[in-house]
Each structure stands twice: as C-alpha cells, then as structure tokens.
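One chain of protein is taken out of this complex; the other chains stay put.
Right after this comes chain A.
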Amino acid sequence: MADDVKFKVNIDGIPVEVPPGTTILNAARLIGGDIVPPAMCYYSKLQGSGGKCRTCLVKVSKGSDKDPRPMPKLVASCRTTVMDGMEVQNITSPEVIEARKGVVEMLLINHPLDCPICDQAGECHLQDLGYEHGLASTRYEFERRTFNKIDIGDKVQLHMTRCILCYRCVFVADQLTPQRVHGILGRGDAAEISTYIEKAIDNEFSGNVIDVCPVGALTDKTFRFKNRVWFTKPVEAHRDCPTCSGKVTLWYKGEEVLRVTARKDEYGEVEEFICNTCRFEKKATSDWVIEGPREVKRTSVISLNHYAELNPPAVVKKNLMLQEANKEQFERAKELL
C-alpha cells in the first residue's frame, strides 16, 4: 500500500497532494506560479544541497493533522518535508516576506553589483531574486569584501567576490567528480571556494560547476566577455556523445556558437549534466543535430529581440515604416533559428 500514500498539503491556500518525503519546496513547485519560494542553494540533482541560503524560508502555520501546532520558527522549505495536513504560508505571510527581504539584503551587502561587466547578467538568479524580493536601496555603507580572481583550470574562472556560498559547486565536485579537489576554505564571511592552491579540476564533468552556479562566480572562460546573453539566441541541440547525454543548449550570435550549456528547467536547474567536450570543444553547428529554438520565458531578458510570432505593439501597428522594419527583424530572427 505504501506506494500510493499521499499527503495533503496546503500552500498559500492552494491544496496539493504529494508522496511522503516530499519537501515543501517541491510540493510548491508542483503547484507552480507565484507561491513557489525562491531557491538559491537547493538543487534537486545534487544530494545534500539546500538549507543554506535561507531565501526559501516559509511559515508552517499548521504542522499536520495529527499535531496541528505551528512550527515555532520559519523553516527552509527546501529541507523540510511535508506532513499530512500541513498548512504552509509563503507569499501570504508578511513575516516570511519580511524575513526574505532580510535574506536578500544579506546576500547583496557584500555582492559587488558589477552586473554591467558580469557574464551572468541576464540569467543571474541573484538579479532575479533582488528584483522580485529585495529592497530598492541598500543600507550597507561599508567597504565590500573582495577576492582575487582564480583560474580553475584553463576553462573555468572563479570570481569569488560574486559568490553567495550556496555550496552547489562543492556538491558537483563531490558528487560528479571522483576526486574532490574543490571545497571551502576559511570561515564566516572570509570563507571561500577553493581548489586548494588553484589546482585545476581535471575531470570530464568539471564544467558543470558553471551551470549550477546561480551567480557570476563561476564562468566559462571560452565565453567570458564575448557577449551579453540577451544578444544571443538559445537553440536546443544534441549529439551522439560517448561521455554524456549530449543534450545541450547552443547559444548563437549570428551563425557562431558562442557557448554551450546544459539544458535548464524553469527553476534554473540543468536537466542533465554534460561533459567538458560537449561544453568546451564542440562549437561548430556541424557538431550538432539542431532540434529547434529553446523556449524562453516572456519575462526573461533573454527573450529580448526574440519573436515567436509577429504581434507588434500598438505604436508599430500604426506606423508603416516601423511595421516594415519589424517584419524584417522577425524574418531575420527566424532565419537565425
């Protein structure tokens, strides 16, 4: 019988049924939409991840049917499993919203905010988080912490100053690569990601640290400063790879593949990890079987200049010259894909 037991959970007034052992966060993801707590450190593909950033804090207003007492503190939804009859408040709790604002502020006080020169800009979870849950200004007036940039091998650069210490890359190093040479040195706000004396991670899957990094701390050296992501066009493609699934997203500028990443789902998590050969070595269209354009959320800056259909705004509709220019652009965009 155990297999089909389901727990009834209610998140922000929306009921959902999930198997025992499901976390509040994953139950919320099943519902989807606004009530999904933001997650900066949790990563479903990485065992043991989560619990650290505290952006996913929620209030458990009723523990379960058996024990209806509320939980005394806000809990990390990514690491708290549901109970039958549990009631959770996320965006309906002012306390949660206030605490989350605090967490976002904490994540930002020592962040360099160098988005104009950061490769992650446009696909950065910290940008989204700050925009959606943060304050417009800062109350922090002290010098921000900085670190020197470090090369982790010849393909990956670590810019620790931007790191939010989510530990995802550490879990990648632990779980995807056989010898761990990537960890954390130091304590508190002096803690830093390190490969210990800048030792390269010499492993076919090491490039995945770039994809799991929610910010611009780990970037692809073959792509650095080449382009802003919103000027590039994501295309799904695959190849017959002996090492990994070979399922990737190619990021085109014109006819040139500027970078290759794994495919990410709506929560920014990769669907399947890819190998370094696919990521760094295969940058010709002829290496790949093209599947088609990648769908990009309308709200993402990456959807800039992407026309899924010709649906011009009112001002264009009225002006013949703009209409022509628009059509031209649309055709060009379609061609590129």
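As a convention for this text, a residue touches a chain if its C-beta (ideal position, glycine included) is under 8 Å from a C-beta of that chain, and two chains touch if they have at least 3 such contacts; residues count from 1.
The rule is short, and it goes like this: contacts and distances are computed from a predicted model.
Visitor: Name the absent chain by its UniProt protein name; which of "Urease accessory protein", "NADH-quinone oxidoreductase subunit F", "Glutamine ABC transporter ATP-binding protein" or "Phosphate transport system permease protein" is it?
Guide: "NADH-quinone oxidoreductase subunit F"
Visitor: From the list A:L165, A:V235 or A:C275, which touches the chain that is not on show?
Guide: A:L165
Visitor: Would you indicate which residue among A:C53, A:I152 or A:C169 is in contact with the undisplayed chain?
Guide: Touches the omitted chain: A:C53.
Visitor: Decide which residue listed in A:D114, A:D189 or A:E256 touches the omitted chain of the complex.
Guide: Residue touching the absent chain, from the options given: A:D189.
Visitor: For the chain that's not shown, point to the residue among A:G63, A:G102, A:G122 or A:G153 touching it.
Guide: A:G102
Visitor: Spell out, residue by residue, where the missing chain touches chain A.
Guide: Answer for chain A: residues 50-55, 57, 73-74, 76, 79, 99, 102-103, 105-107, 109-110, 139-140, 142, 164-165, 167, 183-184, 186-191 touch the chain left out.
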